[in-house]
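Partial complex: the chains shown occupy the same locations as in the complete assembly.
In this document, chain identifiers A and B correspond to the written order of the chains, with residue numbering beginning at 1 in each.
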Amino acid sequence: MATLMENEVFKAFATYAAIVTLKMMLMGPVTAYFRITRGSFSNEEDVARKTDEEKKKLLRAHPDVERAQRCHHNDLENIVPFFFIGLLYALSGPNLTTALIHFRVFTASRIFHSFAYILAFPQPSRGLSYGVGMLTTFSMAYNLLSTVFVL
Amino acid sequence: MATLMENEVFKAFATYAAIVTLKMMLMGPVTAYFRITRGSFSNEEDVARKTDEEKKKLLRAHPDVERAQRCHHNDLENIVPFFFIGLLYALSGPNLTTALIHFRVFTASRIFHSFAYILAFPQPSRGLSYGVGMLTTFSMAYNLLSTVFVL
């Protein structure tokens, strides 16, 4: 156990994985902020104290809430594979410099992706940051499977 | 390897992580139950043996199915970060008592959250259980990053 957290690559993975996971978690409060400021809820019990007429208005979808949800969902679809592949890659004994490049490029690409999504930057900024993150994970998967392959 | 599963903190993490993952998996059958009893499906092939008129009715959304899906989705958004942060936290050598409090509070908050969501408890019960779970994960992340931080 102690050995894992004495390893520089694993410590770097732990740091970047925690940062990118916290970033993903922040999308929850961001969605809640849009729900409250835009008045857009999904559950009857969330608007229980309002009049019937107000309820009807508040239980509608709002584009800003849906945008935040799509951003959150895209994080799940990309940060989950990064963690899975990255954890196994970090345990497969890669070079520290190479590993750091992968972790840093991925983390930067996902932070940029969130701004590009929420603030609706013109394309291809969002598409490119999505692609860079995905390629980083593919590169770690390639390195992992070159080292470890037991079918 | 043996060393990991001889560590009390890691064994506790494995137990609570398995429980909370199984709880999340159960949302699949719960959604299927609502699909069948409420007659609400998403795919043509799921209602292939019905008449055209029946198909039309069965391929509509139903609020109970959508509620179960939102609950399942909220689990993904919260249990995934718990596992990521919790695994790294468990490996960073925390005190057993402190670690157990984190794992137990999180597990209890998510089990309560599912009942609050599916049975539509009056707010703020669902909101509070969501917040408690999230704060537990933030606390583990803080402890992890105080111990391990390699940028």
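Here is the rule we use: a residue touches a chain if its C-beta (ideal position, glycine included) is under 8 Å from a C-beta of that chain, and two chains touch if they have at least 3 such contacts.
All figures in this text were calculated on a predicted structure; none of them were measured in a lab.
Sequence-identical chains make up the whole complex; the displayed set comprises 2, and the total in this structure is 3 copies.
As a convention for this text, only the chains that are shown with their structure count from here on.
Averaging Cα coordinates per chain places subunit A and subunit B 17 Å apart. Taken in their complex, subunit A has these residues touching subunit B: 1-5, 8, 11-12, 14-15, 17-18, 21-22, 24-25, 27-28, 42-46, 48, 72, 76, 80, 83. Interface of subunit B with subunit A (complex): residues 3-4, 7, 10, 66-67, 70, 76-78, 80-81, 84-85, 88, 91-93, 120-123, 126, 130, 134, 137-138, 141, 144-145, 147-151.
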